[in-house]
Structure formats: structure tokens, C-alpha cells
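Removed: one protein chain of the complex. Kept in place: all other protein chains.
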Amino acid sequence: MRMPERTLVQAVRDALYEEMERDEHVCVLGQDVGLKGGVFKATEGLQQRFGVDRVMDMPLAESSIAAVAQGLALEGFIPVAEMQFADYSYPAFNQIVNEIAKVRYRSNGDFSCPLVIRAPTGGGVRGALYHSQSPEAFYCHVPGLKVVLPSTPADAKGLLKAAIRDRDPVIFLEPKKLYRAERQDVPPGDAALLPLGSAAIVREGKDLTAVTYGYMRAVTVQAAARLSPDGIEVEVIDLRTLRPWDIETCVRSIQKTGRVAVVYEANRTGGFGAEVAAELAERCFASLDAPVSRIASPDVPAMPFSAALEHAFMLNPDKVAAGLRQVARY
Amino acid sequence: MRMPERTLVQAVRDALYEEMERDEHVCVLGQDVGLKGGVFKATEGLQQRFGVDRVMDMPLAESSIAAVAQGLALEGFIPVAEMQFADYSYPAFNQIVNEIAKVRYRSNGDFSCPLVIRAPTGGGVRGALYHSQSPEAFYCHVPGLKVVLPSTPADAKGLLKAAIRDRDPVIFLEPKKLYRAERQDVPPGDAALLPLGSAAIVREGKDLTAVTYGYMRAVTVQAAARLSPDGIEVEVIDLRTLRPWDIETCVRSIQKTGRVAVVYEANRTGGFGAEVAAELAERCFASLDAPVSRIASPDVPAMPFSAALEHAFMLNPDKVAAGLRQVARY
Amino acid sequence: MLEAYRTVLQARALDDRRFVLNRAGKLAFIISPRGHEVAQVAAIAALQPGRDRFCLYYRNFAAALACGFTPEELMLAAFARAADPSSGGRQTPGNFGSRRRGVVIGSSTVGPQIPKAAGIGLALKWKGEGALCYVSFGEGATSQGDFHEGLNFAGIHRCPVIFFCENNHWAISVPQALQVAGPGVAERAAGYGMPGVRVRGDDFFAVRAAVAEAAQRARSGGGPTLIEAEVLRLQSHSTDDDQRAYRDPAELAAEALKDPIPRMREALISRGWLSPQADQAIRDDVNREVEKATEAAEAAPEPEPNSLGRHVYADA
Partner (left out) sequence: MLEAYRTVLQARALDDRRFVLNRAGKLAFIISPRGHEVAQVAAIAALQPGRDRFCLYYRNFAAALACGFTPEELMLAAFARAADPSSGGRQTPGNFGSRRRGVVIGSSTVGPQIPKAAGIGLALKWKGEGALCYVSFGEGATSQGDFHEGLNFAGIHRCPVIFFCENNHWAISVPQALQVAGPGVAERAAGYGMPGVRVRGDDFFAVRAAVAEAAQRARSGGGPTLIEAEVLRLQSHSTDDDQRAYRDPAELAAEALKDPIPRMREALISRGWLSPQADQAIRDDVNREVEKATEAAEAAPEPEPNSLGRHVYADA
């Protein structure tokens, strides 16, 4: 059977559609998710199919979007809430961090709050300071939350379906730059399911490991190709889930290569790449032939609107290749 | 002249008092900061001295506390806003991260927003899940913010005065466990001033560097003393300012000791200690005789109310000493 | 009716006992419902524990009893014992939760339960079984953005929610005049297209009637109601606070004379539903219960240190 070619945003939509078909408790809520189908079309057609209750246009108030989702989850529904942009999840920060993440713990297991909060993340689409941020580090620091950040259509579908079935709250960040970047064969139905917490080795190599996620996966793979002619073979690992993250796969790779760079799109200081780098530097100390290096965005609020400044901000294959080369040559 | 013996919370109050005397633009706002003088007494007597405008009791709404402070700053006042507990700064997260931190950048330097947001942080006072959190990593990941976390009365006074005079927004976190833990001679007036961004070597040692901050400074110093009889001399560095942090002082110490542990009270994963560890592991690669180790709190939402569970959660000299010993023996 | 009165007395006696234990250094931290008890018990008396949902706040000690928590359970929470049904000693006492009783676990954070209750209300509306969600909070909480977002959402979708504000006119040391712009909390309701009701919180019958009417509206698809019960905070905010530092002594003295419990007793006696003898019998009984609860709770085991990491996620 021919698997359908889907973009990442279509894969997200497929996952929502299938899970809503599977379980009538699954519902979608957010700004413009209804007739408009979301500003990126991730919920297109869902309201027509499932009605205005199960696909609910919410007021412009992110805190209440998270809170209402939580209320629904506490009553046995499985809400998938959309934050229109990850940059706009901050008004909901208290609901997410103090409330949703801690429901299970603070009730000593009597209550739980399984829900998904989806949000487009990252830059590269001329979105400027407030439609380009990469806030995953905030959520990765919160015990009680899981954080997923896929980078391919198939992963997005498989992980979103798994997130919806997970028993804990999941922050699901979708790199908007990749929404329509490529088409891929995506398995139909449950064949797509992928467990949370497992990384993918997306390029094999023996000289150097690059650990990355999200849009940086594609950039890193391209960068790796540029090192190949010089005899440097980079192994690229896509984490896919950031909390919990797949330390073992990374460690095994570094034991082979002896070198590792962490490539991430967020601001360098305090980004999730710091956690990855710190952990791998500790675990792999004896195997390392070079320092664990971080290749990340500059410590500038986010990428400006100007194309020239956006370009200056963003990592691209050239910059990443240069960074990888340094690690290889150390 | 005999310098007065002050607790940390008194030193905070002294700094506020002196800065308000010095510059009539300095004002204080927050819940219960007025007649009550703050739930920890950090603003005691200020309203009586400076009046209800300059020391303003705010409604129970953290987002507006941050927003009003920002409005005042934009008009040339120098607000020092209090969040009653750092755990309750999250309702203001959008105002802090999207607004305050980015005013200067997004206006290309036309506007600025110099203000201070003070909040008691950390645990150990039976405050349970919502009066014990250590959220510094969130703010340390935000370009445009500075983050200070002092651990002694003198540092608290000197750094708070500097924060008030700084031209950028500063998040000023005060370890509540230390508010009344010790008394110290604190220099009067401007003699107390300390620049932001400089660490202090608070114990010299040749065998191992422990980088820490906040309440963990005292715990680490005690832990270090337990290693001394075994001939292990730990150099303890108190970062004092977390953004920007004093990398050079740490690097110099590690060049001497060859070993480093980062000790922090926050949840381990994604904590600010990850940034410190990642950076030092990279910078000091050639000098390191052991992996950079992190000694941190478990990935549990925060410390429970039960004394038994609080104790199980918190780092103490025993736990830290055990961690340091491992690094020394690697 | 006498059941409700008994619950009010239980709350007071337990609270008094907790204070003694706090002074003796045995309990770390207490928030007293003193002055709010009658309003709380009256509100719950108009509802259906077991069927309805309750998002309580930290001062709802008497409401928790009315929802079915036993004195011993509340003492277990005060002592942070493993058997505390709300959180196994993880939260400060006052964060009530019990899935089987429909009491939704809260946090110490002021305000977030309000839009959460709107979401629960939406779920209950979808379920269509006539259950409602009751959510309570102080007037300080009405300043939070979450208050507005919760009322707005519930108003738009006509969720079966009762927003119950216990207005004691103080948020720790901040008086209502610096907290609530405009005439009061009840007046906020009109802006959301819902009825707003102000009621004397020391009048058991008035509170119960106001809540019963709101419940009737909620159950029949008429949507949410905002009720403001005016009460007195006859104690400092918590055992960490001393209100004499910021309140007028004359006002405090005057308020001390307005304890709602004697008023409730007199109402019952004047209606012939209670005799002084019966009153004394209930009090004695309650006191014995408090003793037993205290002893049992104090003797109960603390949480196991190695349980610290449990329930962060489902699989641990």
C-alpha cells in the first residue's frame, strides 16, 4: 500500500483527526482552531467533522486555554490545546508550571492531568521577535511535564498520537519552519505511533556526534554533508523528545565517535542544549577527545523581522558546519 | 567605626532604604509591602518613611505588578517590585519575558526599562510546593534580563543597590532560608556597593572547585569542611550574579584544581547549573581530571510540606560532601 | 440543619485545637477559617457533595468538613502525615483534594482554580448529568487575571459554575479599597452577563438560599452565578501573620464581637430547632471527636522519605 505523502503540518492534523476518531474524549481547543482551521492549518476541517464542542474556538486568553484544558482533563476528557505561537504560551505559564505539571504530585497520585499543549515554535519564517522564539528550555525544567519537539512528518504524527495517549501532560512544540518544508511518507493509523523518549540516529558517522532536534536536524544533516568530502563523518542524532530525553543513544554514539556537539536553535545561555551538553560531558568524560561543544543561537531576544538580521541570527548549514569542523579538528 | 550587624533581610531593607533616600525616583511596590512591611519584613518601615505612593500595596495580581513597574520605569521612575514568593512570579512571566526583557531590544535602544523584581526563593522553611521553588533557570535563559542571587547580608545589600542603579531590568532572588540565618557586618551606604557579574571565592582550596550560589553556598562550605580532614581542599565559588555570570573566576580556579562540581538547589534537569557545567566543561576541557559533576535537587516539583520529605528533597552538607568526594576521588 | 451547625462547631473546635498545637510547636503552619465557617458550611449545604465538583481554596477548612472530610483526615493534613488524603503530607494543610468526593486538588497559588473551574464546568455541561462546579476564593483573588478569564469563559459557554467569593475585605494586609476597584465583587458579574449576588456571610439561611438558587440555575442550563459573601476574618491571615501590625485596634475589637457562630446558634434556638442542652451535647461530642482526631493523627506515621519521587509521572 502506498503511504501518503504528507507535510509536517498535515501529519499533525492527521494525528489529531485519527485520535479524535479513536476516542471521543479527545478534543481540541485554541484560538482560531475552528472554521479557520488554525493559523497554520493544523486543525483544518476538524470542526466540520467533530463539531463546535470538540473543536472549540477559545477567547484570546492563554491562561484560560490552559486552565480549561486542565479542567477537561480532570473530568476525563483528553484535551489538545493549541497556543497559537509558543511565544504566546507565557500568559499560561502559571497554569502550566504551577498547576498542570504538579496535579499528580501534589495530590499524591489521586488526580492526574493528561493533556497536550501544542504550539508552533522557532524561527526562520520572518515572524520577528514574537513569532520566532524557542522556549523549550522553560518547559524542560519542569518536573511533571513531558516535552516533545519533532522534526519530520512521520515523527510528528507518531509522537503526537503517543502524546495524546500519554497519562501525563505533554508540551508538544512544532517547528513552524518545517510545517511545509518537506513531504514524507507517513504510516497510516496506529502504525505511525512512536514512543516518547526515544531519539533517532538520522545519519551515521564515526568521527563526531551531533545531537540536535527540531529544525536544526535538517540544518545539521546538511552541515554534516559538507564535512563528508573532507573525510569527517558526522553521526546526527535527533532527540525528538526533550523530556525525558534519550541519553543512552547519545552516550553510545559518543563512545564510538569520541566527540560531540549539541546544535540548538534557542538562545545559547540556559538553553536545553546546556542540559544535554552538561549531561553528556559528565557521562562520556572518559570517551571524549574534545570538549562538548554547543552550537546555538546568539543571546539576542529572538530573530528580528529584517531579513538581514534574521539571517544573521539563525544557524544555517554554513555556521553549523564551521562549528562541527572545530570539534572534529580539536 | 563599628559596622552594624545585619541579617540578610535587614540588609535588603537597608539597601531599599538607602536607595530611596538617595533618589526620589526609587519606589517599592508589591503585595503587603506597606504597613505590614512585607511577609518577610524586607520593606518594614519604608511606607512610614516614604509614604503610600513610593511604597505601594498592590492588588493580588502579579502580572499587573510587573506591568505597573514597567510603566513606571518607562516614565523614569526606578521601581523595585516584590513578588511575594518566586513561585508566584509565573503569572507575570509574560510581562517579564516578552515585555520587560525586550523593551530595549525591540525599540532598537530608543526605550529602556530599568527596574528590579525582588522575590524570595528556595526552600528549607517548610514552605511546601508553592513557597520553595528555585526558578532562576527560567530567568537566566532570557536575554535582556540580569539575574542576581546573593547569599550573605553584605552581598545582598551591595548587589541590590547595584541592581537598583543598573540600566537594565534585574531579577533579584533572595534565598528565604538565609533571611535570618546569620548576622554579618555590612558596610554602610555606598561602601556596600558591589558590581553585578562578579563571583566570590569564599573558601580557597587546591583540589577541587565547587561552584555554587544562594543557600547552597553555606551548605557547600560546610561540606567542604568535612573533606578537609581527608586532605581534600575544596575551593568554593559563590557566583552571586547568575546572568551575567563570572566565567573567568571559575575557569581560573579549575585551571588550578582540575576538578569541579556545580552545586545548586533547583531541580537538576535544565537548572542553571546545567549552563554552568556545560560552559565550564567546554572551557576547561584540557584542565579537567574528572568530569564536571552536578549536585542538585531531585527532579521532583518542589519540596513537600512534610518535614521528612522536605529533608529527603533538600541538599545538605552530608549529601554535598558525598558528591564532592566522588569528584575528588574520580 | 443541625448537621450543618455541628460542622460549623467542628471546624471551630478543630481550628482552636490546631492553634494550640501550633503554639506548642507541633504544627508548622495553619490558615484559620475563623469568621468564614458559617458561610462556607451554608454554601456546601445547598450543594450535593458526591455529585458536584468543589474547587476549594486554602481558607475552606469548614467547607472541606462539609464536603465530607473527617476531623481526623484534616488533622492528618495538619500534621503532614502519610495518610493525609489530600496530598499525603505534600502540601500545606488547606489544599484539599479527594477524587471520590469531587473535591478537586488545589494549590497554594491564589486564583488559578477559577478558570480551571470553568473548564470543569464545561466538562460537566458536556456530560449533561446536571452536576455543577463550585469554586471559592477570597476577594484578593478577584484581582488576578485568571478571575476575569474564568468568568468570561463560563459566561460565554454558560457553564454550570458557582463562583463563590468569600470577601473578608483583607488580602493579608491589603484592604479591599486597594484591591477591588469599583463598588464590589458582585457588581463585576453584570459585565459577563451573569447574575451577581451579595449576601451576608454570617446569615446561614441567606447564604444557603443564594447558593441554592445559583445551583438551580446551573443545573437547569442557566449558566454561572457570581456570589459575594461578606464575612469577617476573625484571625490573622495565617499563623505567620499578626494583623495587629496593620489593622485598626478598634475595628478588630468591634469585629471580634461579630462572630457568626453565636448568631447561627441564636437563629436555631429562636426557631426552636436547637435547645441549649442539645447545643451543649453537640459541643461535648465535637470536643471528644477533636481529641480523638488529634491523637490519631499525631500518632500516624510520616511519609516515607523514599516516596519523595513518586507520582511525578504516571509510571513512578
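Chains: A, B and C, in written order; residue numbering restarts at 1 for each.
Following the convention adopted for this analysis, contacts are C-beta pairs under 8 Å (C-beta built on N, C-alpha and C of every residue); 3 or more make two chains touch, one makes a residue touch a chain.
Just so it is clear, the structure is predicted and the values come from calculations on it, not from any experiment.
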Ask   = Missing chain touches which shown chains?
value = A, B, C
Note = Of C:Ser143, C:Thr294 or C:Ser307, the residue that touches the missing chain is C:Ser143
Request  = Taking the full complex into account, find the residue in A:Tyr17, A:Tyr88 or A:Trp245 that is in contact with the omitted chain.
outcome  = A:Tyr88
Remark   = Listed in rising order, the chain B residues that touch the chain left out are 53, 58-59, 61, 63-64, 67-72, 74-77, 91, 94-95, 98-99, 102-112, 143-144, 146, 166-168
Ask   = Which parts of chain A are in contact with the chain that was left out?
value = 31-32, 34-37, 39, 57-61, 63-64, 87-88, 91, 126, 128-131, 298-301, 304-309, 311-313
Ask   = What chain C residues would touch the chain not displayed?
value = 143-149, 151-156, 177-183, 187-194
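Criterion: only the chains that are shown with their structure count from here on.
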Request  = Report back the single chain whose CA centre is most distant from the CA centre of chain A.
outcome  = C
Request  = Would you mind checking which chain's mean C-alpha position lies nearest the centre of all protein C-alpha atoms?
outcome  = B
Task = Just give me the whole-number Å value for how far the CA centre of chain A lies from that of chain C.
result = 41
Query = Between chain A and chain B, what's the gap in Å when you average each chain's C-alpha atoms?
reply = 31
Key: Between chain C and chain B, distance of the C-alpha-averaged centres to the nearest whole Å   = 36
Ask   = Which chain B residues sit where two or more other chains touch them?
value = 63, 87, 91, 129-130, 299-301
Note = Where chain C touches two or more other chains at once, the residues are 87-88, 90-91, 107, 109, 145-146, 312
